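Here the complex is missing one protein chain, while the rest keep their positions.
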Amino acid sequence: MKLKHLILSLLFAFAALTSTVQASEGHEAAASVPAAQTQNAAKVYEEKSVGQLIVSFFKTTGLNAIINPKEGVKNGEGKNISLFAQSWGRVLMFAIIFLLFYLAIAKGFEPLLLLPIAFGGLLANIPIANMTGPHGMLGIIYNMGIANEFFPLLIFMGVGAMTDFGPLLSNPKTALLGGAAQFGIFGSLVGAAALSQYTGMVDFTLKQSAAISIIGGADGPTSIFIASALAPELLGAIAVAAYSYMALVPVIQPPIMRALTNPEERKIVMKTTRKVNPLEKLIFPLVVIMMIALILPDAAPLMGAFALGNFAKESGVVDRLSNEMQNSLINIVTIFLGLGVGSKLQSDTFLVAESLGIMVIGLLAFSAGTAAGVLMGKLMNRFSKEPINPLIGAAGVSAVPMAARVVSKVGSEEKPGNILLMHAMGPNVAGVIGSAVAAGVLLSIFK
Amino acid sequence: MKLKHLILSLLFAFAALTSTVQASEGHEAAASVPAAQTQNAAKVYEEKSVGQLIVSFFKTTGLNAIINPKEGVKNGEGKNISLFAQSWGRVLMFAIIFLLFYLAIAKGFEPLLLLPIAFGGLLANIPIANMTGPHGMLGIIYNMGIANEFFPLLIFMGVGAMTDFGPLLSNPKTALLGGAAQFGIFGSLVGAAALSQYTGMVDFTLKQSAAISIIGGADGPTSIFIASALAPELLGAIAVAAYSYMALVPVIQPPIMRALTNPEERKIVMKTTRKVNPLEKLIFPLVVIMMIALILPDAAPLMGAFALGNFAKESGVVDRLSNEMQNSLINIVTIFLGLGVGSKLQSDTFLVAESLGIMVIGLLAFSAGTAAGVLMGKLMNRFSKEPINPLIGAAGVSAVPMAARVVSKVGSEEKPGNILLMHAMGPNVAGVIGSAVAAGVLLSIFK
Amino acid sequence: MKLKHLILSLLFAFAALTSTVQASEGHEAAASVPAAQTQNAAKVYEEKSVGQLIVSFFKTTGLNAIINPKEGVKNGEGKNISLFAQSWGRVLMFAIIFLLFYLAIAKGFEPLLLLPIAFGGLLANIPIANMTGPHGMLGIIYNMGIANEFFPLLIFMGVGAMTDFGPLLSNPKTALLGGAAQFGIFGSLVGAAALSQYTGMVDFTLKQSAAISIIGGADGPTSIFIASALAPELLGAIAVAAYSYMALVPVIQPPIMRALTNPEERKIVMKTTRKVNPLEKLIFPLVVIMMIALILPDAAPLMGAFALGNFAKESGVVDRLSNEMQNSLINIVTIFLGLGVGSKLQSDTFLVAESLGIMVIGLLAFSAGTAAGVLMGKLMNRFSKEPINPLIGAAGVSAVPMAARVVSKVGSEEKPGNILLMHAMGPNVAGVIGSAVAAGVLLSIFK
Amino acid sequence: MEYSLVGESLKFMILGMLIVFVFLYVLVEVMKLQAKIISKYFPEKEIPVSTSASSTTDTDEEARRTAAIIAAVTEFRKKK
Amino acid sequence: MEYSLVGESLKFMILGMLIVFVFLYVLVEVMKLQAKIISKYFPEKEIPVSTSASSTTDTDEEARRTAAIIAAVTEFRKKK
Partner (left out) sequence: MEYSLVGESLKFMILGMLIVFVFLYVLVEVMKLQAKIISKYFPEKEIPVSTSASSTTDTDEEARRTAAIIAAVTEFRKKK
């Protein structure tokens, strides 16, 4: 195939040319930046020869931008990007993003959010294109719904419309297990503070520590909401950590659950749940939002959106709207939320020691939450008339409904036929409320 | 269950503490406002003891905000809220909102809009959270599509895609009945003016009177569109009145219809409608929008959106888009429209004599429209060659398709087997056009 | 029917009055404009008699605006509209728009976009209503997603999710045919420049020429994206030309294909395509976007959105999102994109010699692209081991999947049973990538 | 405000009802004219638009289709 | 910063866990009360809300319905 040779030689000519460009670049470097600015300002096209066109084209290739990083290149927020972040930083980020793709697709790590987040990260790290700037696709999306914390609320509304509070209503006191698991949040808050104060590794402020600790709530939209509000610069790492560990719940939780319980406890069979009157389900979201209004209005946006979705579903008279919240609307917002969060995976923002710190604290948070839930389960079992299997406390960390499934699996491994799923769903959904309350407390502190 | 006692004592401790806080509050009151401002401006966290944290937490509870209203608290638009509106006002609003929930769910009052409106109202009245402010969820929604009158138009586009002009085209002259019913609008405009001029009860301006009178069009999106344009401060009350009375059409209309007709008139059987050529249906929306363009361009946004939806449906070549307008898009916009309108149910905006006045005028408007339609039906029956059942005039107030169903029901009660539904659909859809024309006239007057 | 007479006489009275108004208008003309402005500024309603009301109503009719055009009337962008554009211009535009409706509905010309574009154009040309202004429905839509080039990217994302790269992956070298067809773009760029330089007919700048030439890419969203970026003033004409000629592909291409090939070439049977491993399809969008990142980051928004859609589909783990991109989301955006583009069909913007020039160049572009594709096919057939039917080169102009179908039709006419469809899909989808690359080159030149 | 609210609104009523009736009356006449022209030049058989296949977009037809799906599923569930 | 990060965050922990538990405890009591009131005054038979017809909105029911549709289509496809 001679065509191939023809094109190959064209390609070689191109390559030869570009190496010349690279060589001559050194001389121009000093002059080029202001020149570019002047040209930009005037925006007048000036005559060029084909050679000049090709040279100036090469200068706008991403390859050149990565191989020859320059001082003064700015990110989407208008801050200078370091030479490292422009070159090896981008390469490293692409590697991390391919890892995220692998985890999302081959390992099933919460793909609905990790895949768009990672793709957003990929686009955010493309040099020259500046897609995270205010006129870029990712920047537009970010400003549309993440900077103002709107998209996480819409997601939460959809989640509310998908949530069934029946199991919690049939056994109210299991809500306390969902409270204990919030120790994951506050424990890791102390952990983040300690990491900053006692090691030189990271230097989180109190606000940043609080934003990170919400990972322990095991609730994606809540994490993104709080991170946008308290520490948007950490949003990318926090979201990635939250969704990654939520996907890892079946790996993280079982060992902790087994270590803190003995086989007898794990074999406890719980009483069948009572049937719940639909009216109880209908009133419940109103009760929750009124309590939030009276006790913790700072959690009103989160719980308000959640209660709205749940109330729309339970009312049974606006199925059009409740189905919409659970389908098209949540899908559209998920795409945008993922891309917008991914815009915070730029190399200069993400490749900092803080991200590693966030990963460590996130793991701590999930573990602490699980442990606290199980221990609270043991405590309640001791004081309660009806037997309580302490395993269901682990479901209190949320990660709805995965943690509840993990509980059921561990329980039935110990005693086949002992189905704990419905019993675990109580603490599971209470954990969502608990996390929103914890989030409200943190917001109220820093207001 | 000793756990209960443990927690109860914690709760009591909390209660005791909060009462102390309340007691000491008096002394701080004077100093607290500027202090809060300074702190806010600096946004620097300052060390606090656990006691101080709990005290400052209590100050951010909604309970405290309601029990201890303060001067200088601002609503979403930045205006001061009266002490009454902060305390009893909120309580009263919550009661009204629960009433709306009851009407929407148990009584089936147009739940698709009343439920989201009421929920928006609930969130809007939560103290501290300030969800109607420019950064709050409701404020974002309001600015996204209600302040600029965009959402009502999208709804109207969807309604257009759901409307079938066949019955009107098969019997064109019934359009005049849809015209007569617009007396509901202009009659109640005079009524609102009279209420302001002759009683001290309310003090509507001409613009406000016009915005209110559109309730008589019995058309949700048109009402919201005009209220946003002419009197946004009355939007909440107008929308609630419009949708409530639309739901009450089966209650309001029959007595008026019976009072104005004798049994012979009600028994009139109308000629079977002719089959309409699809081409007529296809051309009709273009005819209407071109007439609006030539005669009344101020109604172009409303009728343009409506005609677009109808034309998309009748063209038969863009079913993807026309189905979208009728489903996902209208559902999403309905959720947002409801919440955004609900944001105008804040106690300080809604709890004014004007809202009561709007309710009174709204009832007047529906009644006057019904009466005018029926009387016009009697007049046309006298002059027309073919018999016209005057009942179908009542369908001219719109509230598509409910008023037409009411006509059919009243008619078949008088003479079983006399199905007036299709005959009533003509005035019914003409009433939509008539209201849009009336809206355009009012817009053109105040431009 | 005496009612008719009653109303007719009312109508005559109205007509008589309006003619008086027209007569007296001349005297007022000079004073009216500043008066209107003052009134507007103060926005205070002033008492009027019924006669004055009717006169001032007549002045706000569209008929009056068209019959009595005035100096100083402004379009949506705040520029003065010529007297011709206000009067005959609008009439002419309505005629063009009805022609577009006819083509879209009766002739099936890409109705999904031409119908909303034309309807947007209709609304944009309604006098007085000013729907393209920043507060009008079309203006809101335009600023929401077209001025910032967001909507075309969302469409492209959906198209990506609908595209199957299997045929291209099974026979990679056919991608070169999709490259050759881009001569349609660059050839027509030279054509547009020549038209400006050598005839007095039009006066396109280089940027405008580039924006127009992208019509040759036969790719709606790409055309709209580039036109918004380089020459928004030509957006309407470019979009209409692009979609019209895409619909005309079955008319434009066959004669050119037959003229450049002999029957033997058209009868060539190609080898059956190999089965493609799903992993190849999964990796392909990542390969493309990484190559764009390295070689041509200016094409990153376009190819990024496209690759995201395709990757979401091929990943198989986010079907919720990929289905959303292909259905509700693309439908909603199509409605808005059409209306927003249609807002550029205002008489003063569209009725210029440039629009005719664009139509001419668009036809040239499609023809040149087809010819170049076929010629490249002949060249490749000569040098390739396996036979290549040169007809499939014509599919390289894109217009997915229509051009591929045309190829298959022409091929099977020559040799019944010779199904070229799958072979033509390779160049067809490569043509999408090729056009995005060409678009990126043009963007990079003018940055 | 030196003008009477009621007085002005009465004038608006006259203007408004007049415009509404004029508009709808013209519309009635146009509808009649259109029906006459269409039945003369484009009788139902030769409609140039492709509405024959897409008559399924009529709302009642739509409703019937939805009903059919629901019925199908309901029946299927019963069988189970 | 003159304050201790760890010290402050420990205080936050105390405050936060306290509020979380108080909130959920109150919620538990309200849920119990509500159940009692509802079972007394609104036993399942006489629910005033129209949830009887729309019990299909329960998520599991929803899931079952989706499953039914999928099953129906799958079966249909097999038959083909």
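Order as written gives the chain letters A, B, C, D and E; numbering starts at 1 within each chain.
Keep in mind that, in the parts below, contacts are C-beta pairs under 8 Å (C-beta built on N, C-alpha and C of every residue); 3 or more make two chains touch, one makes a residue touch a chain.
Here the structure is a predicted model, which means the values were calculated and not measured.
A.B. asks: For the chain left off this view, which of C:Arg266, C:Lys313 or C:Arg405 is in contact with it?
C.D. replies: The single option touching the absent chain is C:Lys313.
A.B. asks: With respect to the chain omitted from the figure, which of C:Ile66, C:Ile81, C:Leu113 or C:Leu176 is a touching residue?
C.D. replies: From the options C:Ile66, C:Ile81, C:Leu113 or C:Leu176, the contact with the absent chain belongs to C:Leu176.
A.B. asks: Looking at the whole complex, which of C:Leu53, C:Val73, C:Met137 or C:Ala192 touches the chain that is not displayed?
C.D. replies: C:Ala192
A.B. asks: For the full complex, which residue in C:Leu83, C:Met144 or C:Ile295 touches the chain that was left out?
C.D. replies: C:Ile295
A.B. asks: On subunit A, what residues meet the omitted chain?
C.D. replies: Within subunit A, the residues touching the omitted chain are 7, 10-11, 14, 45-50, 53-54, 57, 105-106, 108.
A.B. asks: For subunit C, which residues lie in contact with the unshown chain of the complex?
C.D. replies: 162-164, 168-169, 172-173, 175-176, 178-179, 182-183, 185-187, 189-190, 192-194, 196-198, 204, 206, 209-210, 275-280, 282-284, 287-288, 291, 295-296, 313-317, 319, 322, 430, 433-434, 437-438, 441-442, 445
Definition applied: only the chains that are shown with their structure count from here on.
A.B. asks: Would you kindly count the fewest steps from subunit C to subunit E, each step being a jump to a chain that touches the current one?
C.D. replies: The fewest touching-chain steps linking subunit C to subunit E number 2.
A.B. asks: Show me the overlap between the contact partners of subunit C and those of subunit D.
C.D. replies: Chains that touch both subunit C and subunit D, as defined above, are B.
A.B. asks: Please identify the chain with the largest separation between its CA centroid and the CA centroid of subunit C.
C.D. replies: Here the answer is chain E, farthest from subunit C.
A.B. asks: Relative to subunit D, which chain has the most distant C-alpha mean position?
C.D. replies: That would be chain A.
A.B. asks: So which one's got more C-beta contacts, B-E or B-D?
C.D. replies: B-D is joined by more C-beta pairs in contact.
A.B. asks: Starting from the mean Cα coordinates of subunit B and subunit D, work out the distance between those two points in Å.
C.D. replies: 23
A.B. asks: Can you check how far apart subunit D and subunit E are, centre to centre, with Cα atoms defining each centre and the answer in Å?
C.D. replies: The answer is 43 Å.
A.B. asks: Report, in whole Å, the distance between the mean C-alpha point of subunit A and the mean C-alpha point of subunit B.
C.D. replies: 38
A.B. asks: Give me the residues of subunit E that touch two or more other chains.
C.D. replies: 8, 12, 15, 19, 21-22, 25-26, 49-50, in rising order.
A.B. asks: Provide the list of subunit A residues touching at least two other chains, using ranges where the numbers run on.
C.D. replies: Where subunit A meets two or more other chains at a single residue, that happens at 176, 206, 282, 295-296, 315-317, 328, 441, 445.
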